[in-house]
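Here the complex is missing a single protein chain, while all its other protein chains stay put.
== chain A ==
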Amino acid sequence: MFARGLKRKCVGHEEDVEGALAGLKTVSSYSLQRQSLLDMSLVKLQLCHMLVEPNLCRSVLIANTVRQIQEEMTQDGTWRAVAPQAAERAPLDRLVSTEILCRAAWGQEGAHPAPGLGDGHTQGPVSDLCPVTSAQAPRHPQSSAWEMDGPRENRGSFHKSLDQIFETLETKNPSCMEELFSDVDSPYYDLDTVLTGMMGGARSGPCEGLEGLAPATPAPSSSCKSDLGELDHVVEILVET
């Protein structure tokens, strides 16, 4: 799973955190699980059988689940990163094809991460990248990813660089789910190593108690600004290689 570090928390929020820690713990546990479920779903959408057409029913169901989570998170106003999970983070060397990630999304728009960035300087590039991503956001497909008829240049319906997925989420646009399925001319790359790292952290995390939880009422102290946790992580990947 992509890391969601404590450093993501908003400044000036600390008093609230301490005061309502107990309540927050349950809520943030739910949010964490929900986030994990979201990540898992996105990974599932990404995975495609290279040779055979993906199962449309399965894809539609997963996509609907993602939409549900997204709607709920939008209502909560929470895109924030939750809870220390840095330990589960996949080692960067296992995340492959950063060059391609670069090329696919950032390269064209001329966006590039600030040089010499380490773990402690993540606020800077985040704010720098914000306007860039919103400019990129509505990406017009040539044909829908569901579309099975008609020729396509790349194999499989759901080839997408990961940052495009997250970028789509960041726009928090109710219609951004549709963009998830837009077929883009992204180069084919092997997801296996990326996903191995991502899925490693997912074993026990999301699967405890999430099923029984009804969609949550808005968190009591969701005054946190929306956070770009995943985006940060991608930036770190880009920068460190």
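Keep this in mind: a residue touches a chain if its C-beta (ideal position, glycine included) is under 8 Å from a C-beta of that chain, and two chains touch if they have at least 3 such contacts; residues count from 1.
Just so it is clear, contacts and distances are computed from a predicted model.
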| item | value |
| --- | --- |
| Name under which UniProt lists the unshown chain, selected from "Thioredoxin-like protein 4B", "BHLH domain-containing protein", "Origin recognition complex subunit 3" or "Serine/threonine-protein phosphatase 2A 55 kDa regulatory subunit B" | "Serine/threonine-protein phosphatase 2A 55 kDa regulatory subunit B" |
| Sites on chain A contacted by the missing partner chain, in the whole complex | 34, 37, 40, 44, 51-53, 55-58, 60-61, 63-65, 68-69, 141, 143-149, 151-152, 155, 178-179, 181-182, 202, 206-208, 210-215 |
